[in-house]
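The structure's right below; bear with me while I get my questions together.
Note that one protein chain is taken out, while the other chains of the complex remain in position.
So that you can tell them apart, the chains are marked A, B and C in the order they are listed, and the count of residues begins at 1 in each.
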Amino acid sequence: MTTSASPSLAVNVGGIAMQNPVTVASGTFGYGVEYADWLDVRRLGAITVKGIRLEAWPGNPLPRHVEVPGGLVNAIGLQGPGVAGFIAQYLPRLREFGVPVIVNIWGTTVEEYAEVAARLSDVPGIAGLEVNVSCPNVKAGGSAFGADPATMAGVVAAVRRRTPLPVIPKLAPNVPAMGPFARAAAEAGADALSLVNTLPAMVIDIERRRPVLANRVGGLSGACIHPVAVKHVYDAAQAVKLPILAMGGIQEAREAIEFLIAGATAVAVGTANFIDPSTPLRVIDGIRDYLVRHQMRDVAQLTGSLAVS
Amino acid sequence: MTTSASPSLAVNVGGIAMQNPVTVASGTFGYGVEYADWLDVRRLGAITVKGIRLEAWPGNPLPRHVEVPGGLVNAIGLQGPGVAGFIAQYLPRLREFGVPVIVNIWGTTVEEYAEVAARLSDVPGIAGLEVNVSCPNVKAGGSAFGADPATMAGVVAAVRRRTPLPVIPKLAPNVPAMGPFARAAAEAGADALSLVNTLPAMVIDIERRRPVLANRVGGLSGACIHPVAVKHVYDAAQAVKLPILAMGGIQEAREAIEFLIAGATAVAVGTANFIDPSTPLRVIDGIRDYLVRHQMRDVAQLTGSLAVS
Amino acid sequence: MPLGEAAILEQTPVSGGYCLLRLAAPELAAAAQPGQFIHLRIPGLETTALRRPFSIYRAGAGELAILYKRVGRGTDVLATLPAGTRLSVMGPLGNGFPLASGDRLPILVGGGYGVAPLVFLATRLPRKGVVLLGGRRAADVLCIADFEALGWSVEVATQDGSLGTEGLVTDLLGRHLDAGAPPAELFACGPDGMLRAVGTRAIAAGCRAWLSLDHHMVCGIGACLACVQRLREADGSIHIARVCKDGPIFEARTIVWEDPA
Partner (left out) sequence: MPLGEAAILEQTPVSGGYCLLRLAAPELAAAAQPGQFIHLRIPGLETTALRRPFSIYRAGAGELAILYKRVGRGTDVLATLPAGTRLSVMGPLGNGFPLASGDRLPILVGGGYGVAPLVFLATRLPRKGVVLLGGRRAADVLCIADFEALGWSVEVATQDGSLGTEGLVTDLLGRHLDAGAPPAELFACGPDGMLRAVGTRAIAAGCRAWLSLDHHMVCGIGACLACVQRLREADGSIHIARVCKDGPIFEARTIVWEDPA
């Protein structure tokens, strides 16, 4: 794929070696297999799958989503097959793609997070764990663990103790400052950071005077959250040395390049997959073109290259 | 303006009697006089002016704004004439409009906030103070005071001690949960709450690899923040009994009605003024039409009318 | 089926706010099965606007048609696009109707744009049968001529009585499900309330009813879990299916209807 003149796109995110810096955001790409008919998933830097807890989980009632200007509000509620179901139904096929698999995990207790991590560490074919402490759509678990640095760090430390896999906490954007969260995660043993999750949001049907979503609230994703995410990525990169996996509103290579310049090592395409499944590949190509045009030999030169006066 | 058949639009926001529930958001309507040629400002429920501190303040270097999908990122940096300048240059003309004037205040220290409040309490023609503890665009002051409930409450309490005017803290949207802030503000003596300010954001010029804004970061406003603001308003209304002045992304009456249903007593139109200065009047008319259509006699029936199952 | 583009061949208002859209899409047309849908990206909408799903109305000879109703900003924009415009299309998606063996009389029940997939189905079923069409008023009842041209017998009910019987389309079902009527198999597409009523009657009459569900969708291919539907398996266990991928067509007996919100 790369000729000698072509810049190097390979990156390493906390121990996960990726052929290029582009993965997909958890929950927007199913378990990898669903989109396999629609793009060459072997070209991705990694595949990040939908959140998994210990047991199967039904998710929220419908409606689970609503479109808003420049974005999408979802409250899927982390429906999933549980660890055993994931390993049996999806992992074999995922392994065949030959790209690193990042599993997004969550739990309703700290112990559950750790247990999920341990179980996933026993099976081959998983490259790393993204620890979701920021899902706004479940009552227990999710954002309840991500609202303050100490609680979040407790989850990260518990997971860390039970797995040799790279641990990547996924942080919430609705915080006053990302620095304290980034530092707490680093101290708790995180190998990289993933940011950001969706912004808690609510949409009301004014005719019925009811929330549109059955879950009342959901998480805002898509183009409109990109400038918010870039600020968080920049702040996290200033605070810690950990590699950052950045996401939020990537639609084209441009938004991904902003993340890299702000300090991200890799990026994930989320909501845009729904609109155009070829987005991750266009982003990979766009990053390569940018590097060529700016005479950079390695995407690492882009990471953190922001000049501030 | 109201015939006998017409529903009542009058509201009271923490002691500020407004003929209708629609004001303008601080910083998007200058000092009231600038837009007087473009709409009948006498029809507004109140006029909220740009942030004022003790002394004149130059604001940030240019560029101070950048357009993004569904929104605007600004870093004006609270440029203003200071208390004395405001009283001399703008207040006389503002008084003539005959609608309540809400002055948005800030300071670089807690004492300065209190001093500004005291000085503005000595002059006639000011209906209330909106206390900005959430501006993302100044180094000292602004969001530094709004990042945790206790610090924020300290500012509110200090202002409270120095003014008999209604005190309305203006809160930031980038918090894990609005409840603790709302409760802290209430306990510190706030008469109402104003929410939300802009979301901290960053936009990078990828060709130059520099932040677009001279201030590096700015605040995101406009349509895209509306679902985030609605959630905060709902949470605040669940947490405290204080009247809420809601803002963030109002473009038409629909978004304002969502805020009222979520629990707001009044709303403010911000960024939309720049695009269509008649927005506040269209919103007033749209709320009236909605009340008529839904056979409500008073806009108070709308406030907090959200049905949740 | 890779992600493709298709050019608009024709865009014609029909009646009652409905429009016919013909697309040049040879591969898609060749693969399409009745009951499947396409997921269209509508150009000119704001950033992050999702695709919109539409049932396949006709497919063949290198082209594919849908029949859509203008109901919101997506379909409003769609209606303005001139012939020649290229659209990004995902499809054909979903499971499609089972093509019955022919030993039972097929009865198609359609409401509103729900007739679209039934027309396509009528062209492929091995045996002709009866079509029951409903709508609020005459303008909402589409495709009568299509079915008649295919040799199907058509009965109509409108709520205002402006065409056919006054009442609901489900009122027309009774006589066809009578003990004395020939054994039937039902295929229905339309609003939830109608589907539910068709399902209830089919179950009572002991015949199968294939219902095409109209859930809002995001990805359209089974990845996001926005469109789920609880199903009761033969063994009584509950299974969460995705309408876009495992459906949109499910047999009435398996569907667990949620209480009306």
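In this section, contacts are C-beta pairs under 8 Å (C-beta built on N, C-alpha and C of every residue); 3 or more make two chains touch, one makes a residue touch a chain.
In this text, all values refer to a predicted model and were calculated from it rather than measured experimentally.
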{"item": "Residue, one of B:Gly70, B:Pro100 or B:Pro200, that touches the chain absent here", "value": "B:Gly70"}
{"item": "Contact residue for the chain not shown (choose from B:Asn20, B:Asn215 or B:Asn273)", "value": "B:Asn273"}
{"item": "Contact with the hidden chain (one of B:Val83, B:Ala223, B:Ala266 or B:Val283)", "value": "B:Ala223"}
{"item": "Residue numbers in chain B that touch the chain omitted from display", "value": "27-30, 34-35, 37-39, 50, 58-59, 61-65, 67, 69-72, 74, 76, 79, 214, 222-224, 249, 251, 271-278"}
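Assume only the chains that are shown with their structure count from here on.
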{"item": "Label of the chain whose CA centroid is most distant from the centroid of chain C", "value": "B"}
{"item": "Distance from chain B to chain A - Cα centre to Cα centre, in angstrom", "value": "34"}
{"item": "Distance between the centres, which are taken as Cα means, of chain C and chain B, whole angstrom", "value": "48"}
{"item": "Where chain C touches two or more other chains, by residue", "value": "46-48, 261"}
{"item": "Shared interface positions of chain B, touching two or more other chains", "value": "69-70, 309"}
